[in-house]
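Not every chain of the complex is shown here; the ones you see sit where they belong.
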Amino acid sequence: MIHNVIAMSLLIRNGLLITPRRVLRADVKIVNGVITEMGVGLSTSGVDEVIDASGMLVLPGVIDEHVHMREPGLEYKDDFTHGTRAALKGGVTTVIEHPNTLPPVEDPGKLASKARPLESKAYVDYALLGVLHDGNIHLFEDIVAAGAVGFKIFMGPTTGNIPPPSDSSLYEALSKSGRTGVTIAFHAEDHSLVTYFTEKVKAGGGMDPWLHIEARPPITEEYSIVKIATIAKQTHGRVLIVHISSIEALEAVRKARSEGVEIYGETCPHYLVLDKVDYQKHGSLIKVNPPIRGGIHRERLLEAVGNGLIDTLGSDHAPHTPEEKKRDIWSAASGIPGVQTLLPIMLDLALRNVFPLTRVPALLSENPAKLWGLWPRKGSIDIGFDGDLVVVDPGGETVVTEEWLEYKYKLSPYIGWRLKGRIRYAILRGMVIYRDGVITDKPVGKWIRPVKL
Amino acid sequence: MIHNVIAMSLLIRNGLLITPRRVLRADVKIVNGVITEMGVGLSTSGVDEVIDASGMLVLPGVIDEHVHMREPGLEYKDDFTHGTRAALKGGVTTVIEHPNTLPPVEDPGKLASKARPLESKAYVDYALLGVLHDGNIHLFEDIVAAGAVGFKIFMGPTTGNIPPPSDSSLYEALSKSGRTGVTIAFHAEDHSLVTYFTEKVKAGGGMDPWLHIEARPPITEEYSIVKIATIAKQTHGRVLIVHISSIEALEAVRKARSEGVEIYGETCPHYLVLDKVDYQKHGSLIKVNPPIRGGIHRERLLEAVGNGLIDTLGSDHAPHTPEEKKRDIWSAASGIPGVQTLLPIMLDLALRNVFPLTRVPALLSENPAKLWGLWPRKGSIDIGFDGDLVVVDPGGETVVTEEWLEYKYKLSPYIGWRLKGRIRYAILRGMVIYRDGVITDKPVGKWIRPVKL
Amino acid sequence: MIHNVIAMSLLIRNGLLITPRRVLRADVKIVNGVITEMGVGLSTSGVDEVIDASGMLVLPGVIDEHVHMREPGLEYKDDFTHGTRAALKGGVTTVIEHPNTLPPVEDPGKLASKARPLESKAYVDYALLGVLHDGNIHLFEDIVAAGAVGFKIFMGPTTGNIPPPSDSSLYEALSKSGRTGVTIAFHAEDHSLVTYFTEKVKAGGGMDPWLHIEARPPITEEYSIVKIATIAKQTHGRVLIVHISSIEALEAVRKARSEGVEIYGETCPHYLVLDKVDYQKHGSLIKVNPPIRGGIHRERLLEAVGNGLIDTLGSDHAPHTPEEKKRDIWSAASGIPGVQTLLPIMLDLALRNVFPLTRVPALLSENPAKLWGLWPRKGSIDIGFDGDLVVVDPGGETVVTEEWLEYKYKLSPYIGWRLKGRIRYAILRGMVIYRDGVITDKPVGKWIRPVKL
């Protein structure tokens, strides 16, 4: 048990700072939660706590921009306490909670009544997205004013059964995004096409788990992205396509971007490290939307993570109960918990040179912060930013075990994996909330609202 | 009154044949309805009738691929008798009748019960399109087997209130098109966006007729085309975008084509010869969907007609009653009758060198014939083709008057126009059905079914 | 020996006419060299000769747009007599002779002094290209006036050592092409890059014949085409890229076309039917520029021939002596004779359904005629066109033997090949110049000058 985690001032010494722009050795001083000094050989006098990060990597705290913590309304799957404890053990100091809880976050009142109770349970900082659908686009500005950092639109079926928007709602929503600069995240699988292909495949009678791939072929993503991009070009909307899983989706994003559309792309660790063969081992456990396609899709996604076609990584943390995941492929729930393994998996890939280490803070901290209006408060190790840091031992190892996982249900395909790199400290606004396996005893996370509109 | 129009054999001598590939002076002999001989100085011995076409242009009979004759169910607007008499006076020897009559042509039975009664009223040959919507795509092959030469899908609101297809219906329909090679014509204005913009503009309170343009901006066409093209690329569907009215629509077609999509484009005379200023004179009379935009859109469309980006011209003949057209811009019916002026207007443009004369048979005969499965029976002056010809005096003039127009209601914006060129004869399968102002006394048109599937 | 080949009138009956637009059974009458009548059951009365083509295919005479007959100046390699006799046995009734003879056709005088002597040797009709280089672009119009149907520019090294043009000459030449509509054919291999890669590969010391591929990689074609297309876009020049051999070249043509450049593409039979493995068997015999690359390049070229990305086929008939071809790969002369096998190979591919039979007259007759200003005189079976026809027995077979080949030296990689289809008659302006193995006894070919400028 850690006591007195709130140091008035904290100095992290001699760490190797990993930033998107370079790697350097420097000290970082945090006073009252904010980085106030950086330098070489900073004085320790008057500092409440000094952490010696010699031989360690220091990264900005991770912003997991894509989590479904399931509270309120679906706490039987998992809850905010478990979720944010898992987050901090994984180096995540801020989560962006998606709005498809029960009730969905569709008006200012529901935003507030979701956000406030979480504050007493949050082990890390959190921000909230609102949802947009045909019925509430007129509330866009009000929901932002109430504290949403952005929106989610579900173009296809999802947990919570939010219907896809009409084309005119899409136009109206993206127009408002264009006028305000507020980002909209899209679950871009076309509802109608997904239903069409799923019925076709199910009609075939097969029950092999990998049939999930055929039930949601890449055209379902591509079609959805093409729609969004065509309207965003006209309206100057600001778009994030979440959980890109296919070459076709990547190409649609690339083309739109080359025509001047402000469109960003996210992918998730499971599309990068799992493959088609894993359905044999895990079955419905790795059922997720869009599906894990593997093969050449996986290769091109890894490439895109390295070369900047992909801008952000999110975990799409989406826990379910064992019962919901044990069913056959057509009945099982879609989603995998992942907030705790997001950074460990990305660190492992970088430490094995799949992409440069400097891509990690770009994908996991700086870009999400900029996208979601948290910049220049979160997302970077710089003067004036929140003192959110992760200290990593690059020579250490992370072993994914049931014990290590903080989820309510330990339903991870990664159990047993040994990953390069080990998180030593997680620091939130200058507070050491995780220290060598031990979690702080108090949930000190706060609700983060937009820096400005 | 003409008697005995059915010549067993007919020889057209010394005319200048206008074909997409060249201009040449030659005789054409038609025996039992079919072109059997072409040549220089063909023998007249044993020929029933000889027409001397010296100094005349001979064109293949026009296929107006886009007419709404209003029968059955809407005969109060106009009917097949009036419509096909108007057609032949305009040099149209085949019409392709669109399916949004009452009831709509949505199953094999309705196709047959629409087609058969028309035979006794048809002054020109006719072919029928079926309509596709969410409820009948499984009947695609049956409707073709029953005699449809292709299909129409309405992406936006139209006379007859046929709802737009779901995305999966679109996919299914285009898949069937890809497998069978049957063309689908699209009224490509997005239903949802049209509604959205119309409500916005109406809410502004204005009643100026040209506000119709703002109620259906180019994005409504572009968005619709992008959707269709994305799915056609995947399914290899064969697509015609009818009544293209904007640069944005042209560009969307061009891009899709350069990516290998089999997509064709139609425009209509009213987009080429009317302009924004005409709303002042004609008001709701020229209300049509998509709207006449004029200006740079008109210029680029004329260019596209000349350079081949546009493949076909259709009249989009769509008559209404005077009462329906006299209302204010928001209440008036959309549509202009045009089957009789289609060729006269195109000839006038060509004779004034806006585009080459050889483009006329390409746009009005050969390309529609190929698109709609009438090739190699209709659409060309060649051995074995139907003897459908129009003989034109290039030095003559066509004056559009109420008397000349055969429509039930003379609601044409072209009344009073003087056009270069005068139609002297229209010949259908070797029968002279129009001769210097006089129409044949019998409706000899036939129902044309697909040459083969 | 055939006597009296010049029939005043000739009737080909009951053949199946193969045209780019359709297949039909009809008779064709040729009077005084020109097609005067076509029809079903034409009268034979007064006709000098009737050929019964029942069960036969009738194609327009082939225009081999790419031959190097080697006369004048290089008759030791081959000559016009041998070349045009080979042509007619291969169904070629017109050849377009390229200008890199000795002296090269670089001014009006040299054009005339090349063209005139050939008339007494020509067994088929012929047209001539001029060459353009830094020294003679001011003569462009004069060379056309003297009778050239177009030009050739060598961007890379060739027989005759004509230096590549400077960028400004390229601009000037394409400007003149744009103003006059006269086509320029480009041997598009960049001179400088070819030299660079050849020296690199030779420096490696290898002598394997297939190293020729590495000495001229696709970038040498692509780079050259990109240059040409960039300038043609600006100047509206009319461009043919001859002997396309790679995917990269195809893609460069496709991109330029989608940006509105008037650019056409030719490939040659050897790129379609030979493959990398043939270097083992034939060595330097199949050394040609650009090189035969095989594999995926061959597949994509066959696809492009079918889908219209490739517009024309030429043989690039380029004979050399046995001594010149027997040398090692670096010393051997580049070029393969091919005028006699052009149509047989293409027919064989079509009869084996690699592409539709209707593509053959498009690629070999209509498109070359249009490209080189021979339209509407050559290239089609139509009233008013020259009576140039080939009658083919689709059930017969062509066996390529030394005896069959009319070349001075029988250096063909196709010896021993058995091809589907057999040419029965070749007819030039109504004269039967080839009849079941027997060649006419007189060279009746004529010099064809541009139809009009």
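In order of appearance the chains are A, B and C, and numbering begins at 1 in each one.
Heads up, the rule we're going with is that a residue touches a chain if its C-beta (ideal position, glycine included) is under 8 Å from a C-beta of that chain, and two chains touch if they have at least 3 such contacts.
Bear in mind the structure is a predicted one, so any value in this text is a computation, not a measurement.
Chemist: Let me spell it out: one sequence, repeated, and 3 copies placed. What is the copy number of the whole complex?
Modeler: 4
In this text, only the chains that are shown with their structure count from here on.
Chemist: Is the chain-to-chain touch network here best called a line, a ring, a star, complete, or other?
Modeler: Graph shape here is a line: each chain touches the next, no loop.
Chemist: Look at both sides of the chain B and chain C contact and report whether the same residue positions are involved, with over half shared, or different ones.
Modeler: same
Chemist: Of the chains present, which has its C-alpha mean closest to the combined C-alpha mean?
Modeler: Chain closest to the assembly's C-alpha mean: B.
Chemist: If you average the CA atoms of chain A and of chain B, how many Å lie between those two points?
Modeler: Here the centre of chain B sits 54 Å away from the centre of chain A.
Chemist: Please report how many Å separate the Cα centroid of chain B from that of chain C, as a whole number.
Modeler: Chain centroid spacing, chain B to chain C, equals 41 Å.
Chemist: Which chain B residues touch at least two other chains?
Modeler: Within chain B, no residue touches at least two other chains.
Chemist: Within the complex, which stretch of chain B touches chain A?
Modeler: Counting only chain B, the residues touching chain A are 166-169, 171-172, 190-193, 195-196, 219, 222-223, 226-227, 230-231, 234.
Chemist: Inside the complex, what are the residues of chain B that reach chain C?
Modeler: Chain B residues touching chain C: 21-22, 24, 26, 29, 36-43, 254, 258, 375-376, 380, 382-384.
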